[in-house]
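Note that one protein chain is taken out, while the other chains of the complex remain in position.
Just so it is clear, A, B and C label the chains in written order, and each chain counts residues from 1 on its own.
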Amino acid sequence: MFSSFMTNAWIVGTVVALLAGATGFFVVLRGSSFAAHAIPNGAFAGAAGAALVGVTPLVGLITFAVMASVGIGASRRHRSDVATAMALVMMLALGAAFLSLSAAYEPQVEALLFGEILGVATTSIAPVVIIASLCAAALAVMYRPLLFNAAAPDLAAVRGLNPQRLEMGFMLTLALGAALTVPVVGALLTFSLTVGPPAAARLVTRRPGSALVASMVLSVITLWASIAASYQSNLPVGFFVGSLSALAYVAARVLTQWRGRRV
Amino acid sequence: MHWLFEPGIWSNAAVRTGAGVGVVVATVSALVGLFTVMRSQSFAGHALADVATAGGAGAGLFGFSPLAGFVIGSLLGAGAMEAIGVERVRQRDVATGVVLGGATGLAALFLYLITLSSSSAGSTQSILFGSLFTVSNSSFGVIAVVAAAVCLALAALGRPLLFVSVSPDAARARGVAVRRVALAYTLLMAVTVGLSAIVIGSVLSTALLIGPPAAALRLGRGLWTTLALAVALGVGAVGFGVVASYDSYYWWPSHRALPVSFCVVALVVLELVLVNVVVRTTRRRDAGARV
Amino acid sequence: MALALTLSVSALTLAGCAPTRGPSGAIEVVGAEVQYGDVLAQIGGAYVHVTSIMNNPNTDPHNFGATPGVARSIAAARLIVQNGAGYDSFMNQLEAASANSSRVVISVAALRHQTAAANPHFWYDPATMPMVATALTGDLVRIAPAHAAYFRARETTFLREWRAVTAAVASARAQFAGRRVATTEPVGDYLLSAMGLTIATPFRFQADVMNGIDPSPQDIVTQQRLLTGHAVGALCYNAQVTSPVTQSLVDLAAANHVALVAIYETMPRSLHVQSWMLAEIAAVRDALAHGTSTRSIA
Partner (left out) sequence: MSAPATIVDVRGVDVELGGRRILTDVNFSVRSGDFTGLIGSNGAGKTTLLRLMLGLVQPTQGEVVWPSHAREQRRVGYVPQKVALDVDVPLRVRDFVALGDDGHRYGLRRRTPDTWRRVHDVLDAVEASDLAERRIGALSGGELQRVLMAHALVSAPELLLLDEPLANLDPGATEDIVSLLARVREREHVAILLSAHDINSLLGVMDRVVYIANAHVASGPTDEVVRPDVLSKLYGHHVDVVRVHGRFLVVTGTTSQEPVAEHPDLVVE
């Protein structure tokens, strides 16, 4: 299970799970799951556009992830879910137009978005660690405002917190994380870890700090269990990450209901 | 009119099919989508198309029709979302995310097992971009029948649904079974999304479900005006999108036409942006005029 | 239920990877697609242990997740044959994850100097497999010089048998050159062209279907007219990847009595590459000569 071909998967997986747990804590708190899904998935268009103009796909990926986050962040005021949906379909449709105009065989475009955790090159470990640290630092700096704005947006505004700027900062953090970790480990894996474990974590504790830590720990455990289960059963890692993440949430729900009231 | 309609456009069978299917799907999506937007369920409306993929993959694995697989997958996903879901928008958002994550995991498993099985029955992959232009007559029939059924069900559900969407507490106080109404609506949405996702792709399905109703809600006053506006905007986007896609064939010597998904989505987004701009400026002018 | 699922899953898993067992100490080799794995097995014989990864590449890159078993095979492999040109880019990732300087990777795209091809289905070109066979024989000989004679002999056998394929292509060409066929995707285009057939479907249409985006109405109508107007002798469709777009064309062809030819994107497991190509060629012949459809060759 810890053979050399798995080493990078364990390392990068752990880093990504920690980041997903931390980001996910705020995603769930702020109700941004849709954006967390839309930004990485819509970034596909950027890769297609990059292929069309002949620059490296990562540039396109980052450009579109950032554009999407700006679009979603800017129109936060009314119906952010509509803005998110529109940003997502517009990006995907642009991707179709780019593919149609280039007419080449372009599977790499999507392959770029749907990474492979068992296929992490040693050279991509450092960039992932750096980006994850940057995102973590950004989240730490925004920690209290994010918490305050999520809990009571009106009161936060009264205290002079600019919700638009905060949302933009958060979305950009999401975009940065997505653009650089998704090509490595895949959109499915990151998204599952971003929603399931954090949603479970906040049910089992009422302290914000502990909830954040629990979210990261649960996320890492989910990923480790998934890699181990995948190794034993030889089924895809994505299947286990998806179902164990969902299971973690359902288990936490059942637990809190069974205990009567929430802690 | 030649600047708009390239010669021969309406004698083109594919264009007629595309326009016909588009009108039906745009209409039913606009009607269903109005409540999706009002209830802030856009994420679920989009996610169900992805969740349906797991059903499509399952259909490939167990050998039943992809259409049925999509609709069943979508319905199961909707049921799971409502089982977890609570009324508060943020929690519903989490429920949707959890179901989406679980379902894509399941799709990964099914597709992996299909790779292993020697069956030559093709799997249905996630269809981002279906084609309006190649819908067969039999599928058109199925779509039309289901669309009509969805509209009827929506009409029957309409009043309590509106009540629940506007004010769940007041509705509960009046004895409306809020969760049951929500479940019924989400299932209706699941049928609509599952069907349109496999026929015209998940991108168009989401665009038509969310865009026109969102624009109509900014403009309309009463329910009926808003519904009519939503349908008109949806049908308009499809109609002009089909024409634009057809015309774009002649724009470049390479004949690389713009995909119809792109044209329709671009028009939907354009409508929404224009409506927002118009509403904002007229409100400002109203405000200014009275100073 | 859970147990039953686990059992059936592991049974499938065993069947799926179905490696040809060699003696212990056999050279670990990997074919990214089963057709390349077949050539590896035919030439390596008793001295190689072949694992084929993609038995059916009909997976969405959204959801394709390699299993640890796949990663392990690639980590252990001394020789890998993969298509390249983006068709199996996950292979590059998995290879990078377990860097190994003694591993030899044959990219068919590189062999053909076509690393950025518009049509990546190289194995349908009758010239490809002999090229692959020669390249991999050379590598096997370098890896296990002790068995050089054995590998060379099997290479000769393979190339001799392949002559049946080239002969069938040549005779088809003599008989049908210039005949028109329609396709849904460019899967079999290399073979059809080698047979001298004219592919009447615009490449734009084929590329759009291959890339999963929607074709233009003009191209769809062109394609439909080919079928309704009997302007083509056959519709060669991808038998493994169905989408609403291609299904509607298959139905249209059937309704208009245009012969259908199932083109397999991946080699059916019951066949070898030679018999597979012969079956496809025969299917095209049957369609053009007698108007008979072949919807399954497995």
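One rule holds in what follows: a contact is a pair of C-beta atoms (placed from the backbone, for glycine too) under 8 Å apart; a residue touches a chain by one contact, two chains touch by 3 or more.
Everything numeric in this text was worked out from a predicted model, so none of it was measured.
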Which chains here would be touched by the one that got left out? A, B
Among A:M6, A:A22, A:A150 or A:V250, the residue in touch with the chain that has been omitted: A:A150
Residues from chain A at the interface with the omitted partner, ascending: 29, 140-145, 147-148, 150-152, 154-161, 201-203, 205-208, 210-211, 261-263
Per the touch rule stated above, chain B touches the missing chain via residues 88, 90-91, 283, 286-287, 289-291
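By definition in this document, only the chains that are shown with their structure count from here on.
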Weigh A-C against A-B on C-beta contact pairs and write down the one with more. A-B
Could you state the distance in Å from the CA-based centre of chain A to that of chain C? 36
Find the geometric centre of each of chain A and chain B from their Cα atoms only, then give the gap between the two centres in Å, rounded to an integer. 25
Return the residues of chain C touching two or more other chains; collapse runs of consecutive numbers into ranges. 9, 13, 62-65, 67, 204, 208, 213-214
Can you tell me which residues of chain A touch two or more of the remaining chains? 96, 100, 103, 188, 235-236, 238-239
Residues of chain C that touch chain A when the two form their complex: 6, 9-10, 13, 61-72, 74-75, 85-87, 89-90, 92-99, 116-120, 203-204, 207-208, 210-211, 213-214
Parts of chain B lying in touch with chain A, wherever the complex brings them together: 37, 40-43, 45-47, 84, 89-90, 93-94, 96-106, 108-109, 112, 128-129, 203-204, 206-207, 210-211, 214, 254, 256-259, 261-262, 264-266, 268-269, 272
Of all residues in chain B, which touch chain C in the complex? 12-15, 18, 53, 57, 66, 104, 107-108, 111-118, 120, 122-136, 139, 198-199, 201, 242, 245-246, 248-249, 255-257, 259-261
